[in-house]
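Here the complex is missing a single protein chain, while all its other protein chains stay put.
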Amino acid sequence: MSHLFEHNGAKGQGYSQPAPVLPASEITLPSGLIRKALPRWPRLSEPEMVRHYTWLSKRNFGIDTGFYPLGSCTMKHNPRVNEVIAQIPGIADIHPHQPEHHLQGLLSIFHEMQYMLEVCAGMDQVTLQPVAGAQGEFTAVRCIQEYFRLRGEVQRTKVIVPDSAHGTNPASAAMCGFEIVEIPSRTDGRIDLDALRAVADDTIAVMMITNPNTLGLFEEDILEASSIVHGVGGQMYYDGANFNAILGITSPGLMGFDAVHFNLHKTFSQPHGGGGPGSGPIGVKEHLAQFLPGPLVGKRAAAGDELDAAVDENWYHWYQPTHSIGKVQQWHGNAGAIIRCWAYYRRYGRGLRTMSEHAVLNANYLRHAIHKATKEAGVDSLVVDGAEAKVAKHEFTLSLAPAKEAHGISAMDVAKGLLDMGYMAPTVYFPLVVPECMMVEPTETESKDTLDTFATHFAEVLQVDAETLHAAPVTTPVRRVDEVYAARNLCLRHPYDEE
Amino acid sequence: MSHLFEHNGAKGQGYSQPAPVLPASEITLPSGLIRKALPRWPRLSEPEMVRHYTWLSKRNFGIDTGFYPLGSCTMKHNPRVNEVIAQIPGIADIHPHQPEHHLQGLLSIFHEMQYMLEVCAGMDQVTLQPVAGAQGEFTAVRCIQEYFRLRGEVQRTKVIVPDSAHGTNPASAAMCGFEIVEIPSRTDGRIDLDALRAVADDTIAVMMITNPNTLGLFEEDILEASSIVHGVGGQMYYDGANFNAILGITSPGLMGFDAVHFNLHKTFSQPHGGGGPGSGPIGVKEHLAQFLPGPLVGKRAAAGDELDAAVDENWYHWYQPTHSIGKVQQWHGNAGAIIRCWAYYRRYGRGLRTMSEHAVLNANYLRHAIHKATKEAGVDSLVVDGAEAKVAKHEFTLSLAPAKEAHGISAMDVAKGLLDMGYMAPTVYFPLVVPECMMVEPTETESKDTLDTFATHFAEVLQVDAETLHAAPVTTPVRRVDEVYAARNLCLRHPYDEE
Amino acid sequence: MVDQLPNLGREAEMLAAMGMTSIEELFADIPSEVRMKDDLPLPPPQSEEEILSDARRLLGSNVALGERVSFLGAGLYRNYVPASVFQLVTRGEFLTAYTPYQPEVSQGMLQAMWEFQTLISELVGLPIANLSLYDGSTAAAEALTCSVRVHTRKATQKDTVYVSELTPPDRLSVMQNYCQGAEIKIKLLRHNDDGTLDMDSVSDAVGSCGVYVEQPNPLGLLDGGVTQLKEILGEHTALIVAVQPVSLGLVEAPGHYGADIVVGEGQPLGSPITGGGPIYGIFACSKPYLRLMPGRIVGRSIDVDGKTAYCLTLSTREQHIRRHRATSNICTNETLIALMGAMHMALLGPEGLHDLAVRNMTACIMGKQKLSTIDGVRMPHSSGDHFNEFAIELPGDTKDCLEYLDSVGIVGGFNLSSWYPERTNWMLVTFTDQTQANHIDLLVRHLREWISTLEVAA
Partner (left out) sequence: MVDQLPNLGREAEMLAAMGMTSIEELFADIPSEVRMKDDLPLPPPQSEEEILSDARRLLGSNVALGERVSFLGAGLYRNYVPASVFQLVTRGEFLTAYTPYQPEVSQGMLQAMWEFQTLISELVGLPIANLSLYDGSTAAAEALTCSVRVHTRKATQKDTVYVSELTPPDRLSVMQNYCQGAEIKIKLLRHNDDGTLDMDSVSDAVGSCGVYVEQPNPLGLLDGGVTQLKEILGEHTALIVAVQPVSLGLVEAPGHYGADIVVGEGQPLGSPITGGGPIYGIFACSKPYLRLMPGRIVGRSIDVDGKTAYCLTLSTREQHIRRHRATSNICTNETLIALMGAMHMALLGPEGLHDLAVRNMTACIMGKQKLSTIDGVRMPHSSGDHFNEFAIELPGDTKDCLEYLDSVGIVGGFNLSSWYPERTNWMLVTFTDQTQANHIDLLVRHLREWISTLEVAA
């Protein structure tokens, strides 16, 4: 069967259920409310369903199946015990509206996570509510917006975003109603302090930056940038997507940021699940804490009659920040993801720094190995580094511009060639400041052997002739997919007989 | 990495454990007992281990990945809830030596399974102890042996086995010390009553038969065979591997058998797991019940002080048959498999007959579809049915003898050709009475569409030229494996540096 | 932690290959002023066993609903998710993949999501569905901003949307946050005393950009009036209907009575409650909304050989292309949970969905029948039909009542005063496919007992 809708078993072929508590005839809906025709869903027995999704899974690439050096996405191994923990009924089968004495375990974990993220980021208060990085950005910018409103600084209508920033940064700020001021980066993706100074004035509400930046380089001038923005009364926002590089070594707080989001699904390994779920807590400095979406988790000494339900000597409770912006997700965020990330952090505890060290070690080693391998293969003229820097952080960029020039081999061609060798391709064409860019992030959970082999294979791909590479991939479930066709001939659902 | 032993991380790279309760220095083994060199096991981190076994799994074919028409093995779908049930701590984390009041749930399920198998087989007593079909055979023959010993009939030193029987039948009887009398089958694999009469005398202890037989045909003369054997004082043994064909329609008891084994992993869908585990309970008539391995599960009304631990109004308890042969597995058999099979049987309950009806429907439909497809493709002259019978039961045989003769295409060639089309091959070269045999068992859990498509593909394979087929498979992880090389150049473990 | 770091112990070797001698050299670019001086003030590393044991202890101290008889719903519904769903969704190929940027090696997830789009599209009766938003509340919020993007030019009530006054405050708050940036005014639609929409109030919404109602409404009521709205509103106002997706096995699909956008909490299809997340938000719409809608969408295409293949499409709406002019900032979404939804839907099939709806609805009917026998319990909206839940008015404070029920092991329902502060005696009681007749009897018995304690006290 090539897709689900070819399955059309006899009626009632689905998953069999117990009888209802009353016969269906007790239902007396007025005819206007009654559904006339059931959805044209397929009819599969369990064996067919299991085989269908097993088949689909085999047509999908994950970290478990191979090296996944997708820059900016931190595709690290997902420890398996975390999945076991997330199935414990005390998280899978709890309702956010249960009373506090039903949820002391959950609340204590939330409290621990707030604290852990606070100390890692050098922030004063964390909320776990945002469910993705982009929502974290939006939430933090909203908080800053309310902060300025309360201070009467309504003239601050602009948000500065470097041109190398991730698209969510300007999108999130725009959703809050801010005007976006894009400033050009230097060629190494680093912030151009002059460009920043040129736009910095009292109309600026926020500046959003990632550090290390999207080229994987640490912004050495970050304190200067912070003081420029603070100098005009603006706030500094840290995009935490690259937090994996610096955990335990430096922190957004030390760099002068006022607010930060975490992509827990990156740094703390909630499995990415083909696109989600994620979790995007934010941390802020004291002056912004009162604006956070509530409720937050606080703790106090447990009273005598609370000790029965308590998990330790404390009572964990919800509380509302005084000037809360309200909610950004209806419940308490992605609690299931937060539990997994808690389990992840516990593996390292105070040793989280080792994780970042190995992320950076692996990235630099791979960068080195690729240049060595291409040199040995005599194809080092085809690829250059995206930045002139002695060391990268957790990721680095390569430019295939020389290959394109010399042989007509694009970054996309190389990406597809790598698919044929059994790898997920690095991020391509981002950031735009690097021509024919490939952005490579190996993460700390890849072995030296994997990195060595990848480097060799990378050099091999560069030796393939352009024509062959244009035709790649050939070993994948389908060959190069026509994205233009998809957009021109929109087919967004099974057409049934309408085709 | 191509195999596990290429992984050799730094020391301590394995799975990290909590500290011991006392320092290792408290261990003071005499030097003669101390291990000098640890095993040369590989060193893998969790990410490497997960990727290794994910990779291996992708090189393996299972029911979940495709149609698995392996005759005699009943490769039916394994319902997924059964795996969930088998992980409940009340089965996964219990010890066979716990007292009865700790195990009332387990015992009640065992009791229900004994009863269910008794009524399905028409037997008086079942034991769940044997852990595979072959062990069931051995156990039942042992019981019969003790039965005759107690009756003083020590001259009964022989066991009759048709030449079409599964190899475990003669092997199990021989393990008990019996002499094997092999009798030839008729060309349709059915029992030759004359041949049986010729060997039936008072030296016969047991006759072992499968019904339906290994060609998938019902032994219509079974009552006559039973009366011949019983006539000389022998016992009739039913090999239950093909029980899936007749459940709820007839029973070994009605056919005159005295003992039977069940392959629960076939009929009741304990997943086959690449070769095991299984479960091979046996059922016997009253006169043999006292010889069964113990303990068995009995029930009686629960006493007042037992009601706390009871699961219903009964008390379930272990008891020893008076002349028990002792044990064949040290514990209580494969309890975890029995639980899964209990969950499986509960899905059908008194409707188990429907399961067998569909198994037989699917087999006959596929048999028909294959002949139709080969006819339409004009290749029906290349394959003939293994037996001249209007209807088969749950499986059927095909002979590729004409294909071999006409084009040099063997059953093995066709099997490998089918692998290339994404199927597991049917059983080949068994039973031997059918030349160039393929034994096909679709099971009841395959859809009509799958059967239709397989039939078409089967006809397509027959149209492939011999040379191409000899070279098949070409799309599999490896191509045709040299089994002779394996036997001549024994390499039964990783050679390390010794190569 | 060693089990997660394959190169632990190989640092020197790797550094040497780069001509370095210490990890520190790799961080030479981080100025000392911003360096952390101390170790993180966190506990020591733990092994898998220790983490699991802590998790079991802490999470074990939570009261899981399955340990109790529960009548708590109010937007999230405890349903049975078939075993095969968990086993398949945790296959590493799905679990550990990212957004399918390289379609050639991501056909599995892409196709599954295209199938998900079809399943949702059929379910709600609209031609287009995206592959999930964060939850029901953000889906609702994005529907409002989308309706404004589409209609505000021609609207007479520019930048204005109307929302049912019953909308739970937590959901409304999300809408407000999402709407304030675009300066959208959210006005409220009134309801009658019997719980139905006030149709006069609806007339006020004519000329606005969008109208948001829920069916069943937040108090479980199925409102026939909702099926009339499109006629009143006309084509220039988006009718946005939020659904409990399971109800659509019995109740007419909003697409069939003119809804332009259907949103909802997908959770009852395929996902456990999980404390409120991860769950997934449903978002479906009609053609005119396509290019201004939020979220990812998969299209069917072909590969260079002409073979059917799937890929993300229409991404020019999205933030990674259009940046601050994007239709939404969403990037990471809830794909894996949507996949669970797809698997559940695939297993149910049309008749299975119907059966599931019947189980939910008959449990609710039985609840109404039995609770209506209790003296002192009033059902404000008893004249209507309900799905999953209905409000009751108690002869005393709901908080007291819930505490009493809790003391006898029953999670009694939802205190409606936290949504509608003046309704201190209202409670929302929920019944699902997991509700058994004897659960309801237990609730009735203990409600009677609680009421009798009130009488004694009085």
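Per-chain residue numbering starts at 1, and chain names A, B and C are given in the order in which the chains are listed.
Just so we're on the same page, a residue touches a chain if its C-beta (ideal position, glycine included) is under 8 Å from a C-beta of that chain, and two chains touch if they have at least 3 such contacts.
Keep in mind the model is a prediction, meaning the values are calculated, not measured.
Colleague: Of the listed residues B:Leu193, B:Val232, B:Ile325 or B:Val464, which contacts the missing chain in the full complex?
Modeller: Looking across B:Leu193, B:Val232, B:Ile325 or B:Val464, the contact with the absent chain belongs to B:Ile325.
Colleague: Among B:Met123, B:Val229 or B:Val360, which one touches the chain that has been omitted from the display?
Modeller: Checking each option in B:Met123, B:Val229 or B:Val360, the one touching the absent chain turns out to be B:Val360.
Colleague: Identify the residue among B:Ala140, B:Ile409 or B:Met424 that touches the chain left out of the display.
Modeller: With B:Ala140, B:Ile409 or B:Met424 as choices, the missing chain is touched by B:Met424.
Colleague: Can you name the residues of chain C that touch the chain not displayed here?
Modeller: 3, 48-49, 52, 80, 82-83, 87, 90-91, 347
Colleague: Name, in rising order, the residues on chain A that touch the hidden chain in the full complex.
Modeller: Interface with the chain not displayed, on the chain A side: 9-18, 44-48, 50, 54, 79-81, 83-84.
As a convention for this text, only the chains that are shown with their structure count from here on.
Colleague: Give, as an integer number of Å, the spacing between the C-alpha centres of chain B and chain A.
Modeller: Computed from C-alpha means, the inter-chain centre distance equals 47 Å.
Colleague: Can you work out the whole-Å distance between the CA centroids of chain B and chain C?
Modeller: 46
Colleague: Going by the touch rule set out above, which residues of chain C reach two or more other chains?
Modeller: 1, 3-8, 10, 46, 48, 50, 82, 84, 86, 92, in rising order.
Colleague: Mark out which residues of chain A touch at least two other chains, giving numbers and ranges.
Modeller: 9, 46, 50, 54-55, 58, 63-65, 77, 79, 445-447
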